[in-house]
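Just one protein chain is left out here, and the rest sit where they should.
Labels run A and B following the written order; every chain starts at residue 1.
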Amino acid sequence: MTDLILILAIFLALFGGIAALLMRSAFDKLICLGILTAGVVLFLVEKGYLDVAIVVSLLMPVGTIFILLLLGKKQEAAK
Amino acid sequence: MIDLLAAIPIAAVICLVLFTALDIFWKLPKQGGVSGADVIGKELEKNGGDLNGGWMIGNIISSPDASTGTIFAACSYYVWGIWGALIAIVLVYIGEHICADKGFAGVSGVVCATLIIWLLTSFAGFPPESFIAGCVIAIFLVEGISPKHASRLLGKIWRKVS
Partner (left out) sequence: MIVEGICVVIAAYCAIRAVFEPKTLKKLPYLNVMNFAVAGAIVLLMPYPITIGAAIAYFIGSTLESNAIASTFARLEEQ
């Protein structure tokens, strides 16, 4: 019963990482990194590191917002 | 006691009706409240959807709403009963204000869903984990299959009610 969710975590981490490599647009890469983070948080909760999971999921949007602030200067990023 | 297979579809219908009614009660389809919700609504309208339904889907995506309240009421009741629901009320209230949402849609969703889940689990014999699966199925029906047709249906309901 726990194995099924572990398979989901492996799938999400691998799939998000490979898709982030292959995407062209910068915003699509950020969405694929969101999929990767879902897998990573599931791994952390499965081992019982709940405090690390809380810190990772609270710091993920902060990193995304900094990347978005840098992207706002560029015109060609939206293509 | 009700079997788990029979309880999940009933729970899905209850969750779907509950958070659609609460979102319409708090007037979410009237305007895009947060800046991201406005954009998603206009994008859905450009692709053949409806503007009011698109604003409601955008509000569900970019700020914690009654759907968030429903799934966390189910989760926390499954973990710790009524005390878990109290924790969920406080945390959803904090999260709603982090996302710059002014209304009380999330908190009212937690309270109403906790009342309904408490009634159904203690008197009708539903297993508590059936509501987690039911709420995931309900949000999948709204956003996962086809957001274009779902926004048309939501807009039709909103115009009939208001």
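Note that a residue touches a chain if its C-beta (ideal position, glycine included) is under 8 Å from a C-beta of that chain, and two chains touch if they have at least 3 such contacts.
None of the values given here were measured: they were computed from a predicted structure.
Trainee: Write down which of B:Leu18, B:Ile60 or B:Ile116 is the residue touching the left-out chain.
Mentor: Going through B:Leu18, B:Ile60 or B:Ile116 one by one, B:Ile60 is the residue touching the chain not shown.
Trainee: For the chain left out of this view, which of B:Ile14, B:Ile71 or B:Ile116 touches it?
Mentor: B:Ile71
Trainee: In the full complex, which bits of subunit A touch the chain not displayed? Write them out.
Mentor: Missing-chain contacts on subunit A: residues 1-2, 4-5, 7-8, 11-12, 15-16, 19, 25, 27-28, 30-32, 34-35, 37-38, 41-42, 45-46, 48, 50, 53-54, 57-58, 60-61, 64-65, 68, 71-72, 75, 77-78.
Trainee: What residues on subunit B make contact with the chain left out of this view?
Mentor: 4-5, 8, 34-40, 43, 47, 57-58, 60-64, 67-68, 71-72, 75-76, 78-80, 83-84, 87-88, 91-92, 95, 98-99, 129-130, 132-133, 135-137, 139-140, 143-144, 147
Heads up, the rule we're going with is that only the chains that are shown with their structure count from here on.
Trainee: Using mean C-alpha positions as chain centres, tell me how far subunit A is from subunit B in Å, no decimals.
Mentor: About 24 Å separates the centre of subunit A from that of subunit B.
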